[in-house]
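Only a single protein chain was left out; the remaining protein chains are all shown in position.
On to chain A.
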Amino acid sequence: MCLFQFQSVMNYFPEEVLEHVFDFLTSHRDRNTVSLVCKSWYSVERFSREKVFIGNCYAVNPERLIARFPRLRSLTLKGKPHFADFNLVPDGWGGHVYPWIEAMAKSGINLEELKLKRMVVSDESLELLAKSFPNFKSLVLVSCEGFTTVGLAAIASNCRFLRELDLQENEVDDLKGKWLSCFPESCTSLVSLNFACLKGEVNVVALERLVARCPNLRSLRLNHTVPLEVLQKILVRAPQLSDLGTGSFTHDPDSETFIKLKNAMKNCHSIRSLSGFLDVNGRCLPAIYPICISLTSLNLSYAPGIFSNELIKLICHCKKIERLWILDTIGDKGLGVVANTCKELQELRVFPSDLYGVGNTAVTEEGLVAISAGCPKLNSILYFCQQMTNAALITVAKNCPNFIRFRLCTLDPIVPDAVTNQPLDEGFGAIVQSCKRLTRLSVSGLLTDQVFLYIGMYAEQLEMLSIAFAGDSDKGMLYVLNGCKKLKKLEIRDSPFGNMALLSDMGKYETMRSLWMSSCEVTLGGCKTLAEKMPWLNVEIINEHEAGEGEGEASCDDRHRVEKMYLYRTLVGPRKDAPDFVWTL
(Lines give C-alpha, C1' and ligand atoms only; values in the text may rest on other atoms or scores of the structure.)
Protein backbone atom coordinates (compact mmCIF):
# COMPACT_ATOMS: atom_id res chain seq x y z
CA MET A 1 0.00 0.00 0.00
CA CYS A 2 1.46 3.36 -0.85
CA LEU A 3 1.61 6.26 1.57
CA PHE A 4 -1.43 8.10 0.21
CA GLN A 5 -3.66 5.14 0.57
CA PHE A 6 -2.37 4.49 4.06
CA GLN A 7 -3.11 8.07 4.99
CA SER A 8 -6.70 7.85 3.84
CA VAL A 9 -7.19 4.57 5.61
CA MET A 10 -6.01 6.20 8.81
CA ASN A 11 -8.59 8.91 8.35
CA TYR A 12 -11.35 6.39 8.16
CA PHE A 13 -10.44 4.84 11.44
CA PRO A 14 -13.16 5.50 13.91
CA GLU A 15 -12.09 7.80 16.67
CA GLU A 16 -12.27 5.01 19.19
CA VAL A 17 -9.53 3.21 17.38
CA LEU A 18 -7.33 6.27 17.30
CA GLU A 19 -8.02 6.76 20.95
CA HIS A 20 -7.03 3.20 21.65
CA VAL A 21 -3.83 3.66 19.76
CA PHE A 22 -3.10 6.85 21.65
CA ASP A 23 -3.61 4.98 24.90
CA PHE A 24 -0.28 3.38 24.29
CA LEU A 25 1.38 6.73 24.26
CA THR A 26 2.24 7.38 27.83
CA SER A 27 4.84 10.09 27.46
CA HIS A 28 3.30 13.53 27.41
CA ARG A 29 5.79 14.57 24.77
CA ASP A 30 4.53 11.90 22.43
CA ARG A 31 0.99 12.97 23.09
CA ASN A 32 1.91 16.57 22.40
CA THR A 33 3.43 15.52 19.14
CA VAL A 34 0.48 13.50 17.88
CA SER A 35 -1.85 16.34 18.68
CA LEU A 36 0.03 18.45 16.16
CA VAL A 37 -0.52 16.09 13.23
CA CYS A 38 -3.93 17.28 12.15
CA LYS A 39 -7.13 18.69 13.56
CA SER A 40 -8.86 15.37 14.01
CA TRP A 41 -5.92 13.88 15.80
CA TYR A 42 -5.74 16.97 17.97
CA SER A 43 -9.36 16.52 18.83
CA VAL A 44 -9.16 12.82 19.56
CA GLU A 45 -6.04 13.29 21.59
CA ARG A 46 -7.42 16.07 23.73
CA PHE A 47 -10.55 14.20 24.65
CA SER A 48 -8.62 11.12 25.55
CA ARG A 49 -5.80 12.67 27.52
CA GLU A 50 -6.06 11.97 31.20
CA LYS A 51 -2.62 12.95 32.40
CA VAL A 52 -1.33 16.45 31.89
CA PHE A 53 2.08 17.80 32.76
CA ILE A 54 2.55 21.56 33.10
CA GLY A 55 6.18 22.46 33.69
CA ASN A 56 5.50 26.08 34.49
CA CYS A 57 2.19 26.89 36.13
CA TYR A 58 2.26 30.40 34.69
CA ALA A 59 2.68 29.29 31.09
CA VAL A 60 -1.01 28.55 30.92
CA ASN A 61 -4.05 29.01 33.12
CA PRO A 62 -6.60 26.63 34.66
CA GLU A 63 -9.35 27.66 32.27
CA ARG A 64 -7.37 26.78 29.19
CA LEU A 65 -6.28 23.52 30.73
CA ILE A 66 -9.83 22.48 31.45
CA ALA A 67 -11.12 23.67 28.11
CA ARG A 68 -8.62 21.58 26.23
CA PHE A 69 -8.57 18.48 28.40
CA PRO A 70 -12.02 17.94 29.87
CA ARG A 71 -11.27 14.35 30.81
CA LEU A 72 -8.32 15.36 32.92
CA ARG A 73 -7.68 12.99 35.81
CA SER A 74 -4.07 13.54 36.72
CA LEU A 75 -2.28 16.87 36.85
CA THR A 76 1.36 17.70 37.47
CA LEU A 77 2.25 21.32 38.13
CA LYS A 78 5.54 23.01 38.80
CA GLY A 79 5.71 26.50 40.24
CA LYS A 80 8.75 28.39 41.38
CA PRO A 81 12.00 28.49 39.46
CA HIS A 82 14.55 25.89 40.44
CA PHE A 83 16.82 28.38 42.19
CA ALA A 84 14.03 28.96 44.70
CA ASP A 85 15.31 25.79 46.32
CA PHE A 86 18.44 27.71 47.28
CA ASN A 87 16.80 30.78 48.77
CA LEU A 88 17.23 32.92 45.69
CA VAL A 89 13.52 33.61 45.31
CA PRO A 90 11.88 35.68 48.03
CA ASP A 91 8.82 34.48 49.91
CA GLY A 92 5.54 35.37 48.39
CA TRP A 93 6.75 35.11 44.82
CA GLY A 94 3.84 33.01 43.77
CA GLY A 95 3.07 29.55 42.54
CA HIS A 96 -0.28 29.16 44.26
CA VAL A 97 -2.22 26.03 43.55
CA TYR A 98 -5.58 27.24 44.85
CA PRO A 99 -6.83 28.76 41.58
CA TRP A 100 -6.17 25.48 39.82
CA ILE A 101 -8.07 23.41 42.34
CA GLU A 102 -10.90 25.90 42.42
CA ALA A 103 -11.27 25.94 38.67
CA MET A 104 -11.20 22.17 38.38
CA ALA A 105 -13.71 21.80 41.18
CA LYS A 106 -16.10 24.23 39.51
CA SER A 107 -15.82 22.52 36.16
CA GLY A 108 -16.56 19.09 37.44
CA ILE A 109 -13.20 17.65 36.55
CA ASN A 110 -12.85 14.17 37.96
CA LEU A 111 -9.43 14.76 39.44
CA GLU A 112 -7.72 11.69 40.83
CA GLU A 113 -4.07 12.63 41.05
CA LEU A 114 -2.25 15.84 41.80
CA LYS A 115 1.49 16.21 41.80
CA LEU A 116 2.99 19.58 42.72
CA LYS A 117 6.54 20.79 42.84
CA ARG A 118 7.75 24.06 44.33
CA MET A 119 4.26 25.42 44.75
CA VAL A 120 2.47 27.21 47.53
CA VAL A 121 -0.23 24.96 48.90
CA SER A 122 -2.52 26.45 51.52
CA ASP A 123 -4.68 24.52 53.95
CA GLU A 124 -7.68 25.96 52.11
CA SER A 125 -6.43 24.40 48.91
CA LEU A 126 -6.07 21.04 50.56
CA GLU A 127 -9.50 21.28 52.09
CA LEU A 128 -11.05 22.24 48.79
CA LEU A 129 -9.18 19.44 47.09
CA ALA A 130 -10.33 16.92 49.64
CA LYS A 131 -13.97 17.91 49.39
CA SER A 132 -14.31 18.48 45.65
CA PHE A 133 -13.05 15.29 44.08
CA PRO A 134 -14.72 12.14 45.36
CA ASN A 135 -12.39 9.83 43.45
CA PHE A 136 -9.23 11.56 44.49
CA LYS A 137 -6.48 9.01 44.93
CA SER A 138 -3.02 10.47 44.93
CA LEU A 139 -1.37 13.60 46.30
CA VAL A 140 2.34 14.12 45.83
CA LEU A 141 3.91 17.33 47.12
CA VAL A 142 7.56 17.98 46.47
CA SER A 143 9.40 20.97 47.91
CA CYS A 144 6.14 22.81 48.55
CA GLU A 145 5.13 25.07 51.39
CA GLY A 146 2.21 26.94 52.89
CA PHE A 147 0.26 24.15 54.49
CA THR A 148 -0.05 22.71 57.94
CA THR A 149 -1.20 19.46 59.48
CA VAL A 150 -4.71 20.91 59.38
CA GLY A 151 -4.69 20.59 55.62
CA LEU A 152 -3.36 17.04 55.89
CA ALA A 153 -6.17 16.20 58.28
CA ALA A 154 -8.66 17.37 55.67
CA ILE A 155 -7.12 15.04 53.09
CA ALA A 156 -7.08 12.14 55.48
CA SER A 157 -10.67 12.65 56.57
CA ASN A 158 -12.32 13.20 53.23
CA CYS A 159 -10.51 11.26 50.54
CA ARG A 160 -12.22 7.95 50.85
CA PHE A 161 -10.22 6.20 48.20
CA LEU A 162 -6.87 7.74 48.95
CA ARG A 163 -4.04 5.57 47.74
CA GLU A 164 -1.09 7.85 47.96
CA LEU A 165 -0.02 10.68 50.23
CA ASP A 166 3.57 11.48 49.46
CA LEU A 167 5.21 14.49 51.08
CA GLN A 168 8.77 15.03 49.96
CA GLU A 169 10.91 17.70 51.53
CA ASN A 170 8.11 20.17 52.13
CA GLU A 171 8.03 22.97 54.65
CA VAL A 172 5.07 22.00 56.76
CA ASP A 173 3.89 23.83 59.82
CA ASP A 174 3.30 21.12 62.27
CA LEU A 175 0.45 22.25 64.47
CA LYS A 176 0.57 18.98 66.34
CA GLY A 177 -2.82 18.14 64.99
CA LYS A 178 -3.87 14.55 64.97
CA TRP A 179 -3.99 14.34 61.22
CA LEU A 180 -2.99 10.71 61.14
CA SER A 181 -5.90 9.80 63.36
CA CYS A 182 -8.18 11.42 60.82
CA PHE A 183 -7.92 8.49 58.46
CA PRO A 184 -11.24 6.80 59.08
CA GLU A 185 -11.50 3.15 59.96
CA SER A 186 -12.98 2.64 56.53
CA CYS A 187 -9.79 3.76 54.87
CA THR A 188 -8.07 0.61 53.72
CA SER A 189 -6.82 1.67 50.34
CA LEU A 190 -3.49 3.26 51.17
CA VAL A 191 -0.63 2.11 49.02
CA SER A 192 1.87 4.82 49.78
CA LEU A 193 2.32 7.09 52.78
CA ASN A 194 5.31 9.37 53.18
CA PHE A 195 5.42 11.89 56.00
CA ALA A 196 9.16 11.96 56.54
CA CYS A 197 9.33 15.73 56.27
CA LEU A 198 6.96 16.41 59.14
CA LYS A 199 8.63 17.70 62.23
CA GLY A 200 6.08 16.83 64.86
CA GLU A 201 4.98 13.71 66.57
CA VAL A 202 2.24 11.56 65.15
CA ASN A 203 -0.18 9.35 66.94
CA VAL A 204 1.70 6.07 66.75
CA VAL A 205 -1.26 3.97 67.78
CA ALA A 206 -3.27 5.43 64.92
CA LEU A 207 -0.32 4.78 62.65
CA GLU A 208 -0.04 1.14 63.61
CA ARG A 209 -3.75 0.62 63.14
CA LEU A 210 -3.69 2.35 59.79
CA VAL A 211 -0.86 0.14 58.63
CA ALA A 212 -2.65 -2.93 59.90
CA ARG A 213 -5.82 -2.23 57.94
CA CYS A 214 -4.16 -1.31 54.64
CA PRO A 215 -3.07 -4.60 53.09
CA ASN A 216 -1.93 -2.93 49.88
CA LEU A 217 0.52 -0.65 51.62
CA ARG A 218 3.77 -0.83 49.71
CA SER A 219 5.55 2.34 50.60
CA LEU A 220 5.84 3.85 54.06
CA ARG A 221 8.19 6.63 55.08
CA LEU A 222 8.12 7.73 58.67
CA ASN A 223 9.38 10.91 60.24
CA HIS A 224 12.08 11.23 62.83
CA THR A 225 9.70 11.22 65.77
CA VAL A 226 8.63 7.64 65.19
CA PRO A 227 10.81 5.56 67.46
CA LEU A 228 12.37 2.25 66.68
CA GLU A 229 9.91 0.33 68.84
CA VAL A 230 7.07 1.50 66.67
CA LEU A 231 8.98 0.71 63.50
CA GLN A 232 9.41 -2.83 64.73
CA LYS A 233 5.69 -3.22 65.31
CA ILE A 234 4.87 -1.78 61.92
CA LEU A 235 7.21 -4.14 60.15
CA VAL A 236 5.57 -7.05 61.84
CA ARG A 237 2.20 -5.90 60.57
CA ALA A 238 3.41 -4.94 57.10
CA PRO A 239 6.07 -7.36 55.91
CA GLN A 240 4.90 -6.74 52.35
CA LEU A 241 6.43 -3.27 52.23
CA SER A 242 8.67 -2.59 49.25
CA ASP A 243 9.75 0.92 50.17
CA LEU A 244 10.60 1.84 53.73
CA GLY A 245 11.67 5.11 55.27
CA THR A 246 12.70 4.58 58.84
CA GLY A 247 12.02 7.19 61.44
CA SER A 248 14.39 7.33 64.30
CA PHE A 249 16.82 4.43 64.06
CA THR A 250 18.50 4.52 67.35
CA HIS A 251 18.20 2.18 70.24
CA ASP A 252 20.22 0.07 72.56
CA PRO A 253 21.43 -2.72 70.28
CA ASP A 254 21.30 -5.17 73.14
CA SER A 255 17.69 -4.56 73.98
CA GLU A 256 14.87 -6.93 73.31
CA THR A 257 13.17 -4.34 71.12
CA PHE A 258 16.16 -4.24 68.88
CA ILE A 259 16.30 -7.99 68.56
CA LYS A 260 12.65 -8.00 67.65
CA LEU A 261 13.37 -5.39 65.02
CA LYS A 262 16.10 -7.50 63.51
CA ASN A 263 13.76 -10.42 63.24
CA ALA A 264 11.02 -8.30 61.77
CA MET A 265 13.44 -6.97 59.17
CA LYS A 266 14.47 -10.45 58.18
CA ASN A 267 10.87 -11.14 57.39
CA CYS A 268 10.54 -8.22 55.03
CA HIS A 269 11.52 -9.93 51.84
CA SER A 270 10.09 -7.29 49.56
CA ILE A 271 11.92 -4.18 50.63
CA ARG A 272 13.78 -2.80 47.65
CA SER A 273 14.07 0.80 48.67
CA LEU A 274 15.30 2.14 51.99
CA SER A 275 15.59 5.69 53.27
CA GLY A 276 15.16 7.79 56.39
CA PHE A 277 17.65 7.22 59.19
CA LEU A 278 16.89 10.75 60.23
CA ASP A 279 18.22 10.04 63.64
CA VAL A 280 20.55 7.14 63.73
CA ASN A 281 22.98 5.22 65.82
CA GLY A 282 25.54 3.51 63.65
CA ARG A 283 25.52 0.46 65.87
CA CYS A 284 21.94 -0.22 64.91
CA LEU A 285 22.73 -0.53 61.24
CA PRO A 286 23.44 -4.26 61.25
CA ALA A 287 19.70 -4.75 61.65
CA ILE A 288 19.28 -3.90 58.01
CA TYR A 289 22.05 -6.07 56.63
CA PRO A 290 19.61 -8.91 55.78
CA ILE A 291 17.62 -6.69 53.43
CA CYS A 292 20.62 -4.92 51.92
CA ILE A 293 21.27 -7.71 49.50
CA SER A 294 18.01 -7.05 47.66
CA LEU A 295 17.98 -3.27 47.88
CA THR A 296 17.93 -1.32 44.65
CA SER A 297 17.58 2.11 46.19
CA LEU A 298 19.24 3.43 49.33
CA ASN A 299 19.11 6.94 50.72
CA LEU A 300 21.39 7.66 53.66
CA SER A 301 21.80 11.31 52.87
CA TYR A 302 20.03 12.54 55.98
CA ALA A 303 22.24 10.65 58.36
CA PRO A 304 25.42 12.54 59.15
CA GLY A 305 25.80 10.42 62.25
CA ILE A 306 26.85 7.35 60.34
CA PHE A 307 30.59 7.25 60.17
CA SER A 308 32.58 6.31 57.14
CA ASN A 309 33.57 2.84 58.33
CA GLU A 310 30.00 1.99 59.26
CA LEU A 311 28.82 3.18 55.88
CA ILE A 312 31.42 1.07 54.17
CA LYS A 313 30.41 -2.03 56.08
CA LEU A 314 26.83 -1.42 55.09
CA ILE A 315 27.61 -0.80 51.45
CA CYS A 316 29.45 -4.08 51.20
CA HIS A 317 26.12 -5.83 51.54
CA CYS A 318 24.40 -3.78 48.85
CA LYS A 319 25.38 -5.51 45.68
CA LYS A 320 22.26 -4.76 43.70
CA ILE A 321 22.00 -1.07 44.42
CA GLU A 322 20.92 1.01 41.45
CA ARG A 323 20.29 4.28 43.18
CA LEU A 324 22.45 5.50 46.03
CA TRP A 325 22.16 8.81 47.88
CA ILE A 326 24.79 9.38 50.54
CA LEU A 327 26.76 12.06 52.31
CA ASP A 328 30.36 12.91 51.61
CA THR A 329 31.21 11.43 55.00
CA ILE A 330 31.68 8.28 52.99
CA GLY A 331 34.96 9.68 51.73
CA ASP A 332 36.94 8.75 48.66
CA LYS A 333 37.83 5.43 50.22
CA GLY A 334 34.17 4.63 50.74
CA LEU A 335 33.41 5.54 47.18
CA GLY A 336 36.08 3.10 46.17
CA VAL A 337 34.19 0.42 48.03
CA VAL A 338 30.99 1.46 46.26
CA ALA A 339 32.80 1.17 42.98
CA ASN A 340 33.91 -2.35 43.78
CA THR A 341 30.61 -3.51 45.18
CA CYS A 342 27.77 -1.79 43.41
CA LYS A 343 28.06 -2.91 39.84
CA GLU A 344 24.44 -2.16 39.08
CA LEU A 345 24.71 1.45 40.15
CA GLN A 346 22.91 3.88 37.87
CA GLU A 347 22.39 6.98 39.94
CA LEU A 348 24.69 8.35 42.60
CA ARG A 349 24.19 11.47 44.69
CA VAL A 350 26.85 12.57 47.16
CA PHE A 351 25.62 15.42 49.34
CA PRO A 352 27.75 17.70 51.51
CA SER A 353 27.70 17.00 55.21
CA ASP A 354 29.64 20.06 56.21
CA LEU A 355 27.49 22.97 55.14
CA TYR A 356 29.29 25.58 57.15
CA GLY A 357 32.87 24.98 56.18
CA VAL A 358 33.99 23.84 59.56
CA GLY A 359 36.55 21.64 57.92
CA ASN A 360 35.19 18.13 57.75
CA THR A 361 36.76 16.18 54.97
CA ALA A 362 34.69 15.91 51.88
CA VAL A 363 35.17 13.84 48.78
CA THR A 364 37.51 14.72 45.95
CA GLU A 365 38.01 13.84 42.33
CA GLU A 366 39.43 10.48 43.35
CA GLY A 367 36.09 9.19 44.50
CA LEU A 368 34.40 10.23 41.30
CA VAL A 369 37.02 8.59 39.16
CA ALA A 370 36.75 5.38 41.15
CA ILE A 371 33.00 5.29 40.71
CA SER A 372 33.23 5.95 37.00
CA ALA A 373 35.71 3.14 36.62
CA GLY A 374 33.80 0.63 38.69
CA CYS A 375 30.18 1.25 37.78
CA PRO A 376 29.54 0.68 34.09
CA LYS A 377 25.83 1.47 34.27
CA LEU A 378 26.22 4.87 35.86
CA ASN A 379 24.11 7.47 34.05
CA SER A 380 23.19 10.09 36.62
CA ILE A 381 25.34 11.84 39.14
CA LEU A 382 25.11 14.70 41.61
CA TYR A 383 28.46 15.21 43.26
CA PHE A 384 29.39 17.79 45.87
CA CYS A 385 33.13 17.82 46.25
CA GLN A 386 36.00 19.64 47.80
CA GLN A 387 38.08 19.78 44.66
CA MET A 388 38.21 18.57 41.09
CA THR A 389 40.72 18.24 38.27
CA ASN A 390 40.46 18.29 34.52
CA ALA A 391 42.31 15.01 34.33
CA ALA A 392 39.75 13.35 36.54
CA LEU A 393 36.83 14.68 34.53
CA ILE A 394 38.44 13.55 31.31
CA THR A 395 38.86 10.07 32.76
CA VAL A 396 35.29 10.05 33.98
CA ALA A 397 34.09 11.09 30.56
CA LYS A 398 35.97 8.22 28.98
CA ASN A 399 34.70 5.70 31.50
CA CYS A 400 31.08 6.80 31.44
CA PRO A 401 29.81 7.93 28.07
CA ASN A 402 26.25 7.21 29.14
CA PHE A 403 25.58 10.10 31.45
CA ILE A 404 22.10 11.56 31.15
CA ARG A 405 22.50 13.88 34.12
CA PHE A 406 25.81 15.25 35.26
CA ARG A 407 25.82 17.71 38.11
CA LEU A 408 29.04 18.67 39.74
CA CYS A 409 29.18 21.09 42.61
CA THR A 410 32.46 22.22 44.08
CA LEU A 411 32.05 23.51 47.59
CA ASP A 412 34.06 26.56 46.65
CA PRO A 413 32.21 27.83 43.59
CA ILE A 414 35.29 29.05 41.74
CA VAL A 415 37.92 26.57 42.69
CA PRO A 416 40.36 25.78 39.86
CA ASP A 417 41.88 22.45 38.93
CA ALA A 418 43.44 21.25 42.15
CA VAL A 419 46.63 20.12 40.46
CA THR A 420 47.22 22.51 37.57
CA ASN A 421 45.32 25.55 38.85
CA GLN A 422 43.74 25.89 35.45
CA PRO A 423 40.04 26.42 34.87
CA LEU A 424 37.95 23.28 34.63
CA ASP A 425 36.93 24.02 31.04
CA GLU A 426 38.68 21.02 29.54
CA GLY A 427 37.17 18.61 32.02
CA PHE A 428 33.58 19.63 31.40
CA GLY A 429 34.35 19.85 27.73
CA ALA A 430 35.31 16.21 27.78
CA ILE A 431 32.08 15.33 29.56
CA VAL A 432 29.83 16.99 27.00
CA GLN A 433 31.82 15.63 24.13
CA SER A 434 31.70 12.08 25.34
CA CYS A 435 28.20 11.96 26.78
CA LYS A 436 26.04 12.30 23.74
CA ARG A 437 22.84 11.69 25.61
CA LEU A 438 23.39 14.32 28.27
CA THR A 439 20.15 16.16 29.06
CA ARG A 440 21.03 17.88 32.29
CA LEU A 441 24.27 19.58 33.28
CA SER A 442 25.40 21.68 36.23
CA VAL A 443 28.87 23.14 36.15
CA SER A 444 30.98 24.69 38.86
CA GLY A 445 34.53 25.59 39.69
CA LEU A 446 36.68 28.09 37.86
CA LEU A 447 35.30 28.31 34.33
CA THR A 448 35.89 30.62 31.39
CA ASP A 449 33.93 31.19 28.17
CA GLN A 450 35.72 28.18 26.76
CA VAL A 451 33.59 25.68 28.64
CA PHE A 452 30.49 27.22 27.08
CA LEU A 453 32.01 26.94 23.66
CA TYR A 454 32.32 23.20 24.29
CA ILE A 455 28.81 22.97 25.66
CA GLY A 456 27.35 24.79 22.71
CA MET A 457 29.31 22.60 20.32
CA TYR A 458 28.71 19.18 21.79
CA ALA A 459 25.75 19.14 24.15
CA GLU A 460 23.14 18.53 21.52
CA GLN A 461 20.60 16.86 23.74
CA LEU A 462 21.03 19.26 26.62
CA GLU A 463 17.73 20.44 28.09
CA MET A 464 18.73 21.95 31.38
CA LEU A 465 21.88 23.88 32.22
CA SER A 466 22.84 25.44 35.55
CA ILE A 467 25.62 27.99 35.65
CA ALA A 468 27.09 29.77 38.66
CA PHE A 469 30.10 32.07 38.94
CA ALA A 470 31.31 31.14 35.47
CA GLY A 471 32.35 32.69 32.20
CA ASP A 472 34.17 35.87 31.21
CA SER A 473 31.91 37.65 28.76
CA ASP A 474 28.70 37.60 26.78
CA LYS A 475 30.31 35.14 24.42
CA GLY A 476 29.88 32.39 26.95
CA MET A 477 26.13 32.70 27.08
CA LEU A 478 25.96 33.16 23.32
CA TYR A 479 27.73 29.89 22.70
CA VAL A 480 25.10 28.12 24.74
CA LEU A 481 22.08 29.87 23.25
CA ASN A 482 23.31 29.33 19.72
CA GLY A 483 24.47 25.78 20.19
CA CYS A 484 22.10 23.89 22.42
CA LYS A 485 19.10 23.32 20.23
CA LYS A 486 17.09 21.42 22.74
CA LEU A 487 17.66 23.73 25.65
CA LYS A 488 14.57 24.11 27.81
CA LYS A 489 15.76 25.59 31.07
CA LEU A 490 18.72 27.84 31.56
CA GLU A 491 19.58 29.20 34.96
CA ILE A 492 22.51 31.48 35.57
CA ARG A 493 23.76 33.24 38.66
CA ASP A 494 26.69 35.51 39.36
CA SER A 495 28.13 35.41 35.86
CA PRO A 496 29.20 38.30 33.64
CA PHE A 497 26.56 37.89 30.92
CA GLY A 498 24.77 41.02 29.82
CA ASN A 499 22.35 42.55 27.36
CA MET A 500 24.30 41.61 24.31
CA ALA A 501 23.92 37.94 25.07
CA LEU A 502 20.37 38.31 26.33
CA LEU A 503 19.12 40.07 23.22
CA SER A 504 21.04 38.30 20.51
CA ASP A 505 18.42 35.67 19.75
CA MET A 506 15.18 36.61 21.40
CA GLY A 507 13.16 34.04 19.56
CA LYS A 508 15.14 31.34 21.29
CA TYR A 509 13.28 31.94 24.52
CA GLU A 510 10.00 30.89 22.96
CA THR A 511 11.53 27.48 22.39
CA MET A 512 12.51 27.25 26.04
CA ARG A 513 10.48 26.91 29.18
CA SER A 514 12.36 29.55 31.16
CA LEU A 515 15.50 31.57 31.74
CA TRP A 516 16.77 32.73 35.12
CA MET A 517 19.53 35.26 35.49
CA SER A 518 20.59 36.70 38.80
CA SER A 519 23.57 38.85 39.73
CA CYS A 520 24.59 39.07 36.09
CA GLU A 521 25.26 42.12 33.91
CA VAL A 522 21.82 42.38 32.40
CA THR A 523 20.25 45.82 32.75
CA LEU A 524 16.72 47.03 33.10
CA GLY A 525 16.88 48.51 29.66
CA GLY A 526 17.87 45.20 28.14
CA CYS A 527 15.00 43.44 29.87
CA LYS A 528 12.56 46.09 28.72
CA THR A 529 13.70 45.71 25.16
CA LEU A 530 13.20 41.99 25.34
CA ALA A 531 9.76 42.31 26.89
CA GLU A 532 8.66 44.78 24.23
CA LYS A 533 9.75 42.63 21.35
CA MET A 534 8.48 39.32 22.68
CA PRO A 535 4.82 39.45 23.69
CA TRP A 536 4.69 35.72 24.36
CA LEU A 537 7.24 36.01 27.12
CA ASN A 538 6.75 37.21 30.65
CA VAL A 539 9.88 39.03 31.71
CA GLU A 540 9.77 39.37 35.46
CA ILE A 541 12.15 41.42 37.52
CA ILE A 542 12.45 40.61 41.18
CA ASN A 543 13.29 43.69 43.15
CA GLU A 544 13.72 42.98 46.79
CA HIS A 545 14.53 46.45 48.03
CA GLU A 546 12.13 48.21 50.35
CA ALA A 547 9.55 50.40 48.71
CA GLY A 548 10.94 53.89 48.64
CA GLU A 549 14.52 52.83 48.84
CA GLY A 550 15.99 53.05 45.41
CA GLU A 551 12.68 53.88 43.85
CA GLY A 552 12.04 56.82 41.64
CA GLU A 553 14.78 57.56 39.20
CA ALA A 554 17.28 55.04 40.38
CA SER A 555 15.13 51.97 39.96
CA CYS A 556 13.71 53.16 36.68
CA ASP A 557 17.10 53.86 35.27
CA ASP A 558 17.50 51.58 32.31
CA ARG A 559 21.19 51.37 32.89
CA HIS A 560 20.65 49.83 36.26
CA ARG A 561 21.68 46.24 36.54
CA VAL A 562 18.86 43.92 37.30
CA GLU A 563 19.42 41.80 40.39
CA LYS A 564 17.10 38.93 39.46
CA MET A 565 15.32 38.26 36.22
CA TYR A 566 13.08 35.34 35.41
CA LEU A 567 11.52 35.02 32.00
CA TYR A 568 9.30 32.31 30.60
CA ARG A 569 7.09 31.68 27.64
CA THR A 570 3.41 31.92 28.30
CA LEU A 571 0.08 31.81 26.53
CA VAL A 572 -1.72 33.94 29.02
CA GLY A 573 0.20 37.15 29.46
CA PRO A 574 1.41 38.75 32.69
CA ARG A 575 0.26 36.94 35.78
CA LYS A 576 -2.23 38.60 38.06
CA ASP A 577 -0.92 37.28 41.35
CA ALA A 578 2.53 38.85 41.19
CA PRO A 579 3.53 40.44 44.51
CA ASP A 580 4.87 43.97 44.87
CA PHE A 581 8.45 43.03 44.45
CA VAL A 582 7.87 41.28 41.14
CA TRP A 583 7.63 43.58 38.20
CA THR A 584 6.48 42.15 34.91
CA LEU A 585 7.78 44.31 32.13
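Everything that follows uses one rule, which is that a residue touches a chain if its C-beta (ideal position, glycine included) is under 8 Å from a C-beta of that chain, and two chains touch if they have at least 3 such contacts; residues count from 1.
Definition applied: contacts and distances are computed from a predicted model.
Missing from the rendering is one chain, named in UniProt as "Auxin-responsive protein" (options: "Proteasome subunit beta", "DELLA protein", "Splicing factor 3B subunit 5/RDS3 complex subunit 10" or "Auxin-responsive protein"). Which of A:397, A:441 or A:468 touches the hidden chain is settled by the complete complex: it is A:468. From the options A:138, A:353 or A:372, the residue with contact to the unseen chain in the full assembly is A:353. Screening A:35, A:56 or A:143 against the full complex identifies A:143 as the residue touching the chain left out. When the full complex is taken into account, the listed residue touching the unshown chain is A:170, out of A:170, A:273 or A:570.
Screening A:55, A:413 or A:574 against the full complex identifies A:413 as the residue touching the chain left out. Contact residues of chain A toward the unshown chain are 83, 85-88, 143, 169-171, 197, 248, 250-251, 278-281, 301-305, 351-353, 355-358, 384, 409, 411, 413, 468, 493.
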